[in-house]
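I have placed the structure first, in the form of structure tokens, so that the comments after it can refer back to it.
With one protein chain removed, the remaining protein chains of the complex are shown where they sit.
Now for chain A:
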């Protein structure tokens, strides 16, 4: 005797319809697959009636079942992508298999502090992830990273696939074993590097075509290939391949990229062979267009992924647009899943995004700026290459308890910066300590119910004259945090920080 243990409608696509007054009931034919003790055992066609939310309609598959199912897509999207019924089944049934738990420990309005349990480590959010492009955080040893409280390292799929190769990593049991890192790892999909590093990259529906940096031959990175490489690398969190477009670009290309990202996520899910060990995160695209972002968020949430990233926000867009996109996406993403803002790593940005409900961040800024002789301090930055540092015997930051600030003077580090690996090591250590301490302070202030005080204190130190940028004031208002005590009159709020990053540092991100 067979027992039905679950039913799954197949081929029901959701598309946006013109808004009409009142709720509409739509009826149509849906194909169902049933799961029993012997696997998928029966299929039938039946009439069904679905109550759809206002402004949306459900598009049912026609009665003639073929062995191909068109994935749900928006009517405006240009190209469909077909997958077999078995892979769609896998998609729907195994997306729920998650290798993480996300437990919110405290809130203040939209901000939240949580415990993120991953296969290799239990993390506290908000959290900052240092970027270890080639399987190492530049100049720092694993024990130093553990000392400063690093929870997750980010690795770049593109670089690791070139050297040491994903095959070698697979052979030695993954990147964790290869670099002897006991805590969590996250790998990106490689798409961003394709676009940013390779001038001759060409994106089509199949994937990203690029010239091999090794022998110049044309190569193709598909969503399937990206996931296969990341499965071999074995990180706790892996990212779906997305169609990357700079936010400064406008027009139909943004829309095309967003729909392609949604189509590619299905291919990524179908290709993901280790859902019980690795968490596949989808990436919200859509540029600065709130409608496109909304469609993308809804499409990804529908796929019930373990976590979600907000992509495309580290390319020099103005801050006003930046925070609004973050606010929109975090408001629409599920409460019980982690939210990762990709490529964002300025301390001020992290505080604002955390207030708006984001959880995870990554950026090369702290380590790259360290190699150029700049230290992060509560007041902003300290340029240790400056002549004034040559005889300054104070620590980088007298309030910082890190090993570097307790041991070395500004004058000593001034002698080392840009000349000696030790200079890079010490400044990278301090800068990452600063970022990780900021993350810990965000977490504890939310849990202990003093988040607004923490934010005000942070802003007072960074803007002692009260010249808090207007975009920060606007963002905090939306986040429900009163920062009037650390702001000058609103009219004097500065526009000076309207760009996402200083122009000379735009290239520092990711």
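FYI, a residue touches a chain if its C-beta (ideal position, glycine included) is under 8 Å from a C-beta of that chain, and two chains touch if they have at least 3 such contacts; residues count from 1.
Please note the rule applied: contacts and distances are computed from a predicted model.
Among the names given as "tRNA-guanine(15) transglycosylase-like domain-containing protein", "Exosome complex component RRP41 homolog", "Mitochondrial inner membrane protease subunit 2" or "Ribonuclease", UniProt records the absent chain under the name "tRNA-guanine(15) transglycosylase-like domain-containing protein". In the complete assembly, the contact with the undisplayed chain comes from A:172, out of A:122, A:172 or A:291. The residue touching the chain not shown here, chosen from A:166, A:231, A:425 or A:439, is A:425.
Of the candidate positions A:141, A:418 or A:485, contact with the unshown chain belongs to A:141. Taking the complete complex into account, residues 134-136, 138-143, 159, 163-164, 168, 172, 178-180, 421, 424-425 of chain A touch the chain not shown.
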